[in-house]
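Here the complex is missing a single protein chain, while all its other protein chains stay put.
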Amino acid sequence: MKAVLSRYGTTLTGMMVLATFIWLAVMVVLPYLVMVEFSFRPNLLPADLGTEKDHLTADNYGTLFRNTIHINVFIRTIWGSALATFLCLCVSYPVAYFLAKMATAKQAAVLLLLLVIPFWINEILRTFAWFIILAYNGPLNGVLQMFGFIDKPIRWIYGSNGVIAGMVYAYIVFMVFPVYNAIETLDRNQIEAARDLGASLWRIHARVVLPHAKPGIAVGCIMVFTAAAGSYIVPAILGAPGTRWFTEIIYQWFFEGQNWQQGSAYAFLLLALCIAFVMGMMRVFKVGLADIAK
Amino acid sequence: MSQDIALETVTKKFGDFTAVREVALNIRAGEFFSFLGPSGCGKTTILRMISGFIEPTQGVIRIGGQDMRGIGPNKRPTALIFQNLALFPLMPVWQNVAFGLEVRGVAKAVRRKKAEELLATVELADSAGKMVSDLSGGQRQRVAIARALAVEPQVMLLDEPLSALDLKLRQHMRAELRRIQKRTGVTFVYITHDQGEALTMSDRVAVMSQGVLQQVAVPMDIYNDPATAFVASFVGESNVFAGRVTETEGGTGRIETEAGSFVARLGAGVSRGDQALLFVRPEQMHLGAAAEAALNRIHAPFSHAEFEGNFVNVFCGTDGHKPLMSQTRSDPGVLALTPGAPMTLGFESADGVILPAGELARE
Partner (left out) sequence: MESRLTRIIVKIYLIVFLLYLFAPLFVMVIAAFNDSKFPTVMPWKGWTTRWFEDLWADDRMWGAVGNSILVGLAVVIIAVPIGTLAALLLDSIRGRTRSFLYGLMVAPLLVPGIIIGISTLIFWNRIGVPSGLHLSTVGQCSFICSYVMLMVLARLQRMDRSLEEAALDLGATHLQTLRLIVLPYLRTALLTAAVLAFFQSFENFNTTLFTRGGATTVTIFIASRIRTGVTPEVNALGLVLITITVAAAVIYTIRKKNTAAV
């Protein structure tokens, strides 16, 4: 604090501390704490507020864990997010490697710009575009039929297929950039040396490039997984009837069930999942928050 | 206008590390005063305490008699010239110079005029509208000086401002700084690790090592009468002999060393029986007839010689020992010597000084 004061003086330091406090306390920490506290409260009529019924209870969590349908949706959300994350990694890795180690400076600049453009366009619009493409009478089936690959249209939006396809597309840049940044720091000579020693392409990547890219992969996975698990619009547009995402159930509790306490318990479970995933990745891959922030 | 500075047993600690230890000295008003020492000796810390960026852990700094505790850098009558100059890259030269006036609320036309006057005194009148990045190293130096002078400081603090310049320009700027200091009469406090800078420009020099003040004196005394082993070894070259003091009489003493028994001046703090160090400057270590006639003589084989133009450095000694060095006028006879030839070196007792054993400056 002494360093801050001597650098900025009392007035500015006061403003800085105040602004930081407003942000972190009023906009970040307190709302989460209040949400968690709220999830331990019963959903009461206004008349019952303040009576003996108004006490802390774990009932909302009881309801959640007894509801096998919702638990199944939660498990599907985890599984679907993990699958989307893995597919994102598979699709992104070659692109990231090309950008970092094969492309000329000019090629890389152009490709980076091309990658950024779809990312800047609204997630809803991008998802909606896939809705058009994957529709039963849509262009994908049309093209495939035209070239004779298929006889009759395929129902693409079935189960979680559409959702996962949409998510891979929506979050691909979250993966490409961290992996690209990580591979870029790899010394080219290491690849050359491995090649000189007669390592196959597969072995070079498995033993040299991938281990080096680990922190980037971890960051990419964190970004994609949390985005996927917390996505509302992709499953809302591309989800087949009967395959809901956990976020959709949370929405129902808030705006259809009008039971915010119950919804808070569900939201807290989702938050806990994301925190657990982030912490797990950070520990396993030994990356810090500062790496993620890049 | 200038003021004196008093450091009253000033100590600065950073955590467990003591950067400056109980430094007490007075810098006189209008004086060109240098702090000389190797990097990490605490001289920059002292400068930053005088300018107000850091507060002493203990002790008081007074400028013009006024206690500076709790007074920020923007309220002290000092102006600092940074090692990297810290010119504002987004402002043209004249705005840099006028910055101190701008923040004091001086009207634009007035400060522009003042800036141009100052730029004229540092011979940069036609560069007022240029950006700093368009100037050469020497020109930037002078902009920094003009910018500091604009606030009419009573004390000018300079943090190794010449270190980034090439040799020629450095020598030119030494004279320039000295000229500006004499003309303005402002107290200059100059930080450097370059003894040449300190000795040529300063009225007085303070030598520091590891946070401790070693000696404060005029340049000639620093060189001829070093107070500690560190000063003797840091400033100029010396032949050093370690030994024990066996006799003392008045201002002279006898020291027994591996190379022989010598009589020389006694420095302060040396008594009979002490382990001590004898220092002899190479230009006072004679060869030939002068050596034979000298009171203290050493016999050693010739090793090699370095021709420096107007003089020659002659090195004598056996392998495994630090060679003895003698500096003499260029003489073809010396350059013709073959390694191993027996030599006699000698010095008068007034030209050697015995100092308490202590830390030596690293080569």
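Annotations for the structure displayed:
For reference, chains read A and B in written order, and residue numbers begin at 1 within each chain.
Going forward, contacts are C-beta pairs under 8 Å (C-beta built on N, C-alpha and C of every residue); 3 or more make two chains touch, one makes a residue touch a chain.
Here the structure is a predicted model, which is why all the values come from computation and not from measurement.
Across the entire complex, the residue among B:T9, B:Q66, B:N84 or B:S261 in touch with the chain not shown is B:N84.
Shown as candidates are A:M35, A:I154 or A:A240; the residue that touches the absent chain is A:M35.
The chain omitted from view is touched by exactly one of A:M16, A:I150 or A:A206, namely A:M16. Subunit B meets the missing chain through residues 51-53, 72-75, 78-80, 82-84, 86-90, 99-100, 102-104, 147-148, 150-151.
For subunit A, the residues touching the absent chain in the complete assembly are 1, 3-4, 7-9, 11-13, 15-17, 19-20, 22-24, 27-32, 34-35, 38, 91, 94-95, 98, 102, 109, 111-118, 120-126, 128-133, 135, 137-139, 142, 169, 172, 191-192, 195, 201, 222, 226-227, 229-233, 236-237, 247, 250-251, 254, 260, 263-264, 267, 270-271, 274, 278, 289-290, 292-293.
Note that in this section only the chains that are shown with their structure count from here on.
Subunit A and subunit B have Cα centroids separated by 61 Å.
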